[in-house]
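To start, I am sharing the structure in question, which I have written as structure tokens.
The complex is shown incomplete by one protein chain, all other protein chains being positioned as in the whole.
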Amino acid sequence: MTAFPAATETGDMMKTAIYPGSFDPCTNGHLDIITRSAKIFDTLIVAVLTNNNKAPAFSVEERIDFLQRVTAGMENVRIAAFSGLLADFARTRGADVIIKGLRAVSDFEYEFQMALTNSKLNPGAETLFMTTSTDNMYLSSSVVREIAMYGGALDGMVPEEIQTKIYDKLRR
Amino acid sequence: MTAFPAATETGDMMKTAIYPGSFDPCTNGHLDIITRSAKIFDTLIVAVLTNNNKAPAFSVEERIDFLQRVTAGMENVRIAAFSGLLADFARTRGADVIIKGLRAVSDFEYEFQMALTNSKLNPGAETLFMTTSTDNMYLSSSVVREIAMYGGALDGMVPEEIQTKIYDKLRR
Amino acid sequence: MTAFPAATETGDMMKTAIYPGSFDPCTNGHLDIITRSAKIFDTLIVAVLTNNNKAPAFSVEERIDFLQRVTAGMENVRIAAFSGLLADFARTRGADVIIKGLRAVSDFEYEFQMALTNSKLNPGAETLFMTTSTDNMYLSSSVVREIAMYGGALDGMVPEEIQTKIYDKLRR
Amino acid sequence: MTAFPAATETGDMMKTAIYPGSFDPCTNGHLDIITRSAKIFDTLIVAVLTNNNKAPAFSVEERIDFLQRVTAGMENVRIAAFSGLLADFARTRGADVIIKGLRAVSDFEYEFQMALTNSKLNPGAETLFMTTSTDNMYLSSSVVREIAMYGGALDGMVPEEIQTKIYDKLRR
Amino acid sequence: MTAFPAATETGDMMKTAIYPGSFDPCTNGHLDIITRSAKIFDTLIVAVLTNNNKAPAFSVEERIDFLQRVTAGMENVRIAAFSGLLADFARTRGADVIIKGLRAVSDFEYEFQMALTNSKLNPGAETLFMTTSTDNMYLSSSVVREIAMYGGALDGMVPEEIQTKIYDKLRR
Partner (left out) sequence: MTAFPAATETGDMMKTAIYPGSFDPCTNGHLDIITRSAKIFDTLIVAVLTNNNKAPAFSVEERIDFLQRVTAGMENVRIAAFSGLLADFARTRGADVIIKGLRAVSDFEYEFQMALTNSKLNPGAETLFMTTSTDNMYLSSSVVREIAMYGGALDGMVPEEIQTKIYDKLRR
């Protein structure tokens, strides 16, 4: 806290943020949110949802591996898997903030509902929204999967180091 | 930065956020955003826009006075006036974050555009959005002004300590 | 109440609805909402807002005259002027319901906010929304004024009996 | 009808409304709509959709049982199951009104389409929308199921008398 | 190009548009877009998507047959099946334009994302949106299937010549 010298309180202001998602697979849009959030908060936990209601295209291990590759060198970023309620996971990790990226209105509606729900379940974790940069506004994991399936170009959509792995898994 | 011992970098992570608005007058919705933001960032600057394109109902002095009264006791909150571009003001104050409250989709559309504009003008200040709490979702300064003008009840809409001042100015 | 014989309670269920607006001028879209609402509620009060913040194109007297002409023969429809807060007017008239027509999302956002505000100011009057019929979905008083100003055809947009009066006032 | 003495017409104005849904399970949001609608219309039929396209979490019997418990004591509320087209069900029951609750824009888009479709299939039944109260704005049956599945707190989300039954069925 | 006499360039301006969709089955809304687009572009290719991710109600052959029946006599309209990426199909056919019909905001959000994606994959094909006419605004293939399933009236929803075939396939 600038201008608030009490040393013991400084630790208090160390802020942990969680960026949850399916990351199936992670895209340049996700990477953009990660990079920008990591500049604002002391620790950023990228949390890969593993609830098995929807069959993902990539296993949890693959999704975590992709995230670790693309965030290598970001010192305050951690990758973690979680199942259950996000509000509970945030409590366990002592997170102060939940970060969500927004592309468009339909995103917003759903995310707004989730933010209100999570704030009821865990008032200690504040949801903050960040706009996707314009370059990535059209991007989503499902668009990436569709393009990869038919061998379309993924340049500018997913980080280079994971493009081959995505084609290998999805291309028909 | 938890687990990153380099002392000189700790100062780096002191984060300043700006919460800009007209606050004409401030409402319980604004106060809710201020309270929640002040818990997350080291310093919160509530910035009262004084561009004189639109004639405000309350003078800058009145609007600042209201904000100072309702934030009395919040140690890391500063009230400031600004004119010109928000992106420039954020740069001058060394702000890392611009906070915006969101009530609904029409808010979001406009704020989204502003966030992209400000990020182009000042890439160093990240816009973060916070959902209005459900209790305040219907609230806006213009709703408050309309109700005060016709003598409707302002309870639960603006902090008690400024209700009389608002009636005095606006009631017909 | 069907199947609830207590005679004294029957009066209780006589329902009065208010349909508020500027009606500057009334359109076929307004007339459609009036016709459909009048079939559902015992009394429908079409309430013409006369707050003089925005300069209307037609005087209150003209707007009321237009509404009386186009609702002639609808026995349970009343036309009234009001100023001040809608919630107060609804209370004075003992209204149980406020009717609003919806055309599109931007309508909805604003109306949603108003509905929550009015429900706080007068919990006894419930706001109910009705979709505009598809034929009238593009219609608004401002579209009608713009077209009339430049002499465009108003057929299908406003009832025939008031078309000439609208041209007389607005055509440049 | 105030001021319309003809006794034979009074029966005409007895209004029946239908509130259709999956209610899988019913939430405080549903209960709020039921309570408010029952004050406006003579009879309110809560209609549980049983088309078996989507596998519900609760059986029709369970969903009806929940609704009966939480509406016990509301004299003009009936619970019924229906399959097929809502427009046909409304015709069979002589309903004048279809009630829908709205939380947000994405709700609204879909409901708007349904209202226009139903009005084409059955012009005699008018769809009216009611805003969800702010307390329940984040609530949906799917949010409740997700929370129950992971043992989160359901207080304020579903009526107390059915909480245990919901946990018993869904908790993993 | 009017007023640009160079004959060789005239061929350049022959424009081919693609109208892609599932057409499961085609509706009057689709037919409206086809009719209006065929007046603007030299050739219109109605492209039936055959990616087998989602089980369609009608086979590709049936869907193409329906489209051929209802577009009989439209000389510059072609019906074609395609799988894979729309951007690739547009390139193969030398299409300059992709036509999409819009009904509402939720349509728009998704279509906006698709337009940006396709423009990245194939900058040579411009996506143009056309509003659905008000008569067809509530219509969608899924609404038609739902109504047909329960024997509701399809008049005004699908062209007469295919109504019986739709009932034969879907009616329970």
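Things worth noting here:
Every chain is named by a letter (A, B, C, D and E) in the order it is written, and numbering of its residues begins at 1.
As a working rule, a contact is a pair of C-beta atoms (placed from the backbone, for glycine too) under 8 Å apart; a residue touches a chain by one contact, two chains touch by 3 or more.
Because the structure is a prediction, the values reported are computed rather than measured.
The absent chain, not drawn in this view, touches the displayed chains A, B, C, E throughout the complex. Contact with the undisplayed chain is limited, among A:61, A:75, A:135 or A:155, to A:135. Per the touch definition above, the residue from C:50, C:83 or C:140 contacting the chain not shown is C:140. Take subunit C: the residues that touch the chain left off the picture are 103-106, 137-140, 143, 146-147, 150, 152-153, 156.
Residue positions on subunit E in contact with the hidden chain: 1-4, 10, 13-16, 36, 39-40, 42-43, 75-76, 96-97, 102, 105, 108-109, 112, 115-116, 119, 126-131, 133-134, in rising order. Touch with the hidden chain on the side of subunit B covers residues 84-85, 87-88, 105-106, 109-110, 112-114, 116-117, 120-121.
Heads up, the rule we're going with is that only the chains that are shown with their structure count from here on.
Over half of the residue-numbered contact pairs at D-E are shared with one candidate from B-C, C-E or B-D, namely B-C.
By number of C-beta pairs in contact, C-D leads when A-E and C-D are compared. Nearest to the overall CA centre, using the mean of each chain's CA atoms, is chain D. Comparing the CA-atom centres of all chains against that of subunit B, the greatest distance is found for E. Relative to subunit C, the chain whose mean Cα position lies farthest away is A. Per-chain Cα centroids separate subunit A from subunit B by 27 Å.
Note on chain placement: the centre of subunit B and the centre of subunit E lie 47 Å apart, centres being C-alpha means. The residues of subunit E that reach two or more other chains are 104-106, 137-138, listed in rising order.
Listed by label, the pairs of touching chains are A-B, A-D, A-E, B-C, B-D, C-D, C-E, D-E.
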